[in-house]
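The complex appears here without one of its protein chains, the remainder shown in place.
We call the chains A and B, going by the order they appear; numbering starts again at 1 in every chain.
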Amino acid sequence: MTVHFVHLLDDLRRRSLRMASQVEDMLEEAVEAAFQTNQALALRIVARDEEVDAEEVGVETEVIRLLALYQPVGRDLRLLATILKVNSDLERVADCVVNIAERARHLAVQELASQSEDLRALFRLTRQALRSAIQAYASENSDLARQVIHDDAAIDALYGQIVRQMVAVAPRQMPQIGGLLDLLSVAKNLERIADHATNIAEDVVFLATGAIVRHRRPEQ
Amino acid sequence: MVTVSRPVAATQTLNLASLVSARPETIIDQNSSPVIRTEDLTIRYGSFAAVRNVTLDILPKQVTAIIGPSGCGKSTFLRAINRMNDFVDGVNVSGRLMFLGQDVYAPGTDPVALRRRIGMVFQKPNPFPKSIFKNVAWGPQVNGYSGNLAELVEESLRKAGLWDEVKDKLDHSALTLSGGQQQRLCIARAIAMQPEVLLMDEPCSSLDPIATARVEDLIDELKSQYTVVLVTHNMQQAARVSDRTAFMLMGQLVEVDLTSRLFTTPHDPRTQDYITGRFG
Partner (left out) sequence: MSQADSAIDWQPVQFRPRLAARRVLGGLFGLACRLAALAAGLVLGCLLWHVWRQGGHLLSLRFLTSFESTLDPLASGVKSPLWGTVWLIGLTTILAVPVGIAAAVYLEEFAPRSRLMQLLHLNIANLAGVPSVVYGLLGLTVFVRWCALGRSVLAGAAALALLILPVAIITTREALAAVPQSIRQAAYSVGATRWQTVRDHVLPAALPAIMTGMILALSRAVGEAAPLIVVGAVAYSRTVPTSPLDGFSALPIKIFNWSELASPEFVQLTGAAILVLLGVLLGTSALAVGIRAWYQRRRLW
């Protein structure tokens, strides 16, 4: 039965990676929609999110089934635990992406977004973090994962800077408060996506080494 | 309604850690001195080395499981501990095997006295073809037990979880019991000798799942009083029952660790392959 189990585990892993790749694409499209006010794109993202939700339930069900029927141990067990947690993180990332896409409906973002270099920088860093985390997940590379965890601090700092900037600019640009808030929302969601990417990276470290590295303040 | 409030002592502090770690298996003293220690133990049958250079410590009041594929030498190793291998022709033992600091294979060691302190339960239940009472009482009798034999038999049967089922038929033949009951009788027979160590050679192999579960529960209770070494080819059993697990392959000790660590994060790739069923 082990041969069968190995195939099932492999299929599940690939399924999880496909989902990750899908979520990555969604992020690209969402930010594009936000910066260029593409309504159609925004709607498509919402539709894809529904697929991601369904897939999340499917993957989780399969994980539980494999745990119950095959009682895996060792690396197989860690892999299933990791798939389960990454699964949940990916679904949350998709939700954040949908939030970003919905901001695309408001034109104001587009005007303000084109001004905000910091926001673009935040997007680049977040995309990089997510891409690296998924790459580490695919190759079970704990070094790459640790890099992602380390780089999260920079993303947090950048987000903090954006917030401070807005607070400073807001009193002068009161009429565009709606746009500013949308911008803030996009930034917030990007930062949250980066946090989820960090979670995924931590899970990869667990998968590769068996060590649980969550909730640690990295020494600066 | 009267409420009585207990005064809280000023020095009383709330230790969350002690509340959380209530599961016994996490409170294991890994620093206690080993009951059994082997150093470079090698056992040969003729020219074939069944056990090769095994260095292993068995810690007190714990269940140590030894797992490995068929023919890896785990049963040979187990039988070396109480010198049951002496009855096989052509056996050669080199290296050291210490029981409570004394060399088991030293020329002056009396194997009969050794076996009084190290009991054994076998793969197939092997009660004597005598009454249930006699099965448990014979060992103490031939070893000159001076206390109350009936009490000893009752106590042993209680500890083995068999008393209620047999208390009314102690004079019946042991062979009228079911397989699971016979095995528990064999365990009672072993612990009637009040040993320090219990060696169990695949004790549940010939039992059905319910009997197996009862014996496993029993092993869990026994470890508070005895040191248990359990050889099993059932990895899930080793995972369920033991505190430490040793993995043997082709006569060699590959890895030994806390059970929880060995089954989640084994160090040796051979251990990983074995426990995930990639071979063996």
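Convention: contacts are C-beta pairs under 8 Å (C-beta built on N, C-alpha and C of every residue); 3 or more make two chains touch, one makes a residue touch a chain.
Since the structure is predicted, the reported quantities are computational estimates derived from the model, not experimental observations.
Checked against the full complex, the one of B:126, B:205 or B:234 touching the unshown chain is B:126. From the options B:62, B:82, B:181 or B:237, the residue with contact to the chain not on display is B:82. The chain that is not drawn here is touched, among residues B:45, B:105 or B:138, by B:138.
Against the chain not displayed here, chain B makes contact via residues 82, 84, 87, 89, 112-117, 119-120, 122, 124, 126-131, 133-134, 138-139, 142-143, 171, 173, 186, 189-190, 192-193.
By our rule, only the chains that are shown with their structure count from here on.
Chain geometry summary: the mean Cα position of chain A and that of chain B are 50 Å apart. Interface of chain B with chain A (complex): residues 235-236, 239, 263-266, 271-272, 275-278.
Residue ranges of chain A in contact with chain B, taken from their complex: 2, 5-6, 71-78, 209-210.
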